[in-house]
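All protein chains of the complex are present and in place, except for one that has been dropped.
Residue numbering begins at 1 within each chain, and the chains themselves are lettered A and B in the order written.
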Amino acid sequence: MIEFENVSYGYEDNKKVLESITFKIEDGDFVGIIGHTGSGKSTLIQMMNGLLKPDSGTIRFRGENIFGNGYNLRELKFRVGVVFQYPDYQLFETTVIKDVMYGPMNMGMTQNEAMDAAKQALSLVGISEDKFNKSPFELSGGEKKKVSIAGILAMNPEVLVLDEPVAGLEPEGRRNLLKLLEKIRNENHITIVMVSHSMENVADYCNHVLVMNEGKLELNGTPEEVFRQADKLEKMGLSSTVAYYIMRELEKRGIVHDDRSITMKEAYGCLEKLL
Amino acid sequence: MPFISIKNLVHQFHVRDMNGEITGEYNAIDDISMEIEEGQFIAILGRNGSGKSTLARHFNNLLFADKGSIWINDILVNHENEDIIWNNRKKIGMVFQNPDNQIIGTTVEEDTAFGPENIGIESENIITLVNEALEAVKMKHKSKMSPNHLSGGQKQKVAIAGILALKPKCIVLDEATSMLDPHSRKELMKFVLELNKKEKITIIMITHNMEEVVNADKLFIMNKGKLLTHGSVNEVFNEVETIKEAGLEIPEITELAIKLHHVNQNFRTGIFTPEEFANEFERVYNEKRNKE
Partner (left out) sequence: MFREITLGQYYAVDSVIHRLDPRVKLFGTLIYIMSVFMAGGLSGYLIVTMVYMLVMKLSKVPFSFALRGLKSVVWIVLMTFICNAFFYTGGTPFIKYGVISISAAGIKYGVAMSVRLILLVLGSSILTLTTTPNELTYGLEKAFGFLIKFHVPVQEIALMMSIALRFIPILIEETDKIMKAQASRGTDFDTGSIIKRVKNYIPIIIPLFISAFRRAGDLALAMESRCYRTGYQRTKMYPLKYTKADGKGYLVLMVYLLLFTLAKCTLLYTGNSGFYTM
């Protein structure tokens, strides 16, 4: 559904920000992008809805070159919804409902249609009706995040791209939000792309992982393929999951053999039987 | 005598309606008492709105008690006595959450000098203090740089240097790691721990991340303005229900150990690293084999 082919972009400190990136995202994927600050993750997601144009290479959405002649880039922004890290950079209206209606109104919906879309999106993310007429600035951090996601969902996108959605949230809010994303993907059939710093979150929720390092796509595969390459990840200053390290230690001690657990759930399933 | 001693502290916030009229009040800090010894590494944990940041501001005399009292070095904090306040702010420095919003100077060294300049130290002495502080945080080579060119983690180190230049006894980190990526977060924690061990500076860490505080001497857990529990890391981490009530989460590995403890009572809890875990697992595993 989204395809990057040899995409390169920009220069900073004599290095390319992105260097010849090639990958494919399929319909219904839950993609996790990991990498250091400055590895090119943010640049990558800003290309998915055409905010940034690559210097060379092609980006295709449903087979069409998004920077090709006559391609409607404005409409692409409604089909590939990008949620940025800080909801404060997005919320501006006097009430929650009006803020969520902003995108739909820009699409050309009527007031009533936009209102319906906004209500639907807000109930999907779990914002109760009594908060619709509150100022978005009175909400808690987790609620603001949800409203900012609703603001994108109300445009009914086919892909939802999120830059570090759980950063700055507390443990409870974190888990809620990840569960919500899973629900949006499974029930509303929206493809999810998420930039994350947490290996655990990516291992738990994603089915496809991209690892960026210094502008290059270093690893691209299933969570199992990626997190079993701990040495490679460590070389980039990243790490594998805690569950993987536990199992590796136990394998060294000859207790488990060729175990493939990368999440705590899997590790528990395996270890419980041994005690 | 304890370094900081808090007795029955209450801090009230007013609730206002849309027009700014006071419609009620609630206790952001509700009758808290605690003692902090000099040289300790203390962590205060809680969810947003638990009152932990409000409490932190009392240490630095940025806020004052509505009821109850605070002693710092056995001197009672009195909001009418400016000398005590300024002295306490020199003694107890504070690192805030947002790295950008606490750097005042347009260069790294200029920012580090801000504190000493405020209290009227002479120029030559400021230069010495600033150089020492920047060396301590390993940022001397960036002293002439604009803070805008630094990473989040480096900015927090500059903020710490600005406090070190005032020769403090204690540093309060008010969610200072929450906007950093995991790598810078670990590095900053390592550095703070070093300050605590080598320079004997008291560290008070305000956070909602339990993984960061496994090295602390003492933990305090807050909820709704009250102290839920306190104790050593091992003691507190085993109070699973209290932690849940406070909206916190113990590290996944510690949780796994607790789960396995329920499967086999011999499996010890309070485990924080994969090596520790594997060693314990090996021990219990072999024990079981031998019995069979």
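The working rule: a residue touches a chain if its C-beta (ideal position, glycine included) is under 8 Å from a C-beta of that chain, and two chains touch if they have at least 3 such contacts.
Please read these numbers as outputs of a predicted model, since none were measured by experiment.
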Candidates A:33, A:91 or A:169 - the one touching the absent chain: A:91
Residue among B:93, B:251 or B:270 touching the omitted chain: B:93
On chain A, residues whose C-beta touches the chain left out of the figure: 12, 46, 49, 51, 74, 77-78, 81-84, 86, 88-92, 102-103, 106-107, 137, 151-152, 155
Where the unshown chain meets chain B, residue by residue: 60, 62, 86, 89-90, 93-94, 96, 98, 100-107, 109-110, 113-123, 126-127, 130, 146-149, 159, 162-163, 166
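One rule holds for everything that comes next: only the chains that are shown with their structure count from here on.
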Distance from chain B to chain A - Cα centre to Cα centre, in angstrom: 31
Residue numbers on chain A that touch chain B, as the complex places them: 36-37, 140-141, 167-168, 170-172, 197-198, 200, 237, 242-243, 245-246, 248-250, 252-253, 255, 264, 267-268, 271-272, 274-275
Of all residues in chain B, those that touch chain A in their complex: 47-49, 151-152, 178-179, 181-184, 208, 247-249, 251-253, 255-256, 259-260, 263-264, 267, 274-275, 277-278, 281-282, 284-285, 288
